[in-house]
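Excluded from the complex is one protein chain; the other protein chains are retained at their positions.
On to chain A.
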Amino acid sequence: MTDDKSLPSGFEQFADLAARWARPTEGERSQIRWAASKQDFADFYAAFMPKLDEALALLADQSLEGLSGPTANLFELVCAFAEATPHHELYGGSAEVPFSFSARRFVPAHRDRPSASPVLR
């Protein structure tokens, strides 16, 4: 992935969000999420939730193997959104799951690249 976080036509207004949130791996996205504030989650949610269905419709036409450029950036942004929404909708803006075990001790052992083959080997 490059630093270029340009997005497909119709999603250009989310360039700042993509620069902040879009990352290819669960581990990288978790680091950003753990550092986010209640306001960060609220802003992300308020901005992108109205466009979620449109983004999902666009991604439904994209194979995982063929993701590149602006479409891959949008995919990474929606991945981050998918993991961030519970913190706004369920956890009152907390970056931690309330009353939980430390997420930092939870090791994702699956292949940590959502755009790669999802099959663990």
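Methods note: a residue touches a chain if its C-beta (ideal position, glycine included) is under 8 Å from a C-beta of that chain, and two chains touch if they have at least 3 such contacts; residues count from 1.
Following the convention adopted for this analysis, contacts and distances are computed from a predicted model.
This figure omits one chain of the complex; the name its UniProt record holds, of "NADH-quinone oxidoreductase subunit F", "Cytochrome (Ubi)quinol oxidase subunit III", "Rieske (2Fe-2S) domain protein" or "Phosphate transport system permease protein", is "Rieske (2Fe-2S) domain protein".
Interface with the hidden chain, as seen from chain A, comprises residues 26, 45, 49, 52-53, 56-57, 59-64, 67, 71, 75, 78-79, 81-83, 85-86, 89-91, 97-101, 103, 105-110, 114, 118-121.
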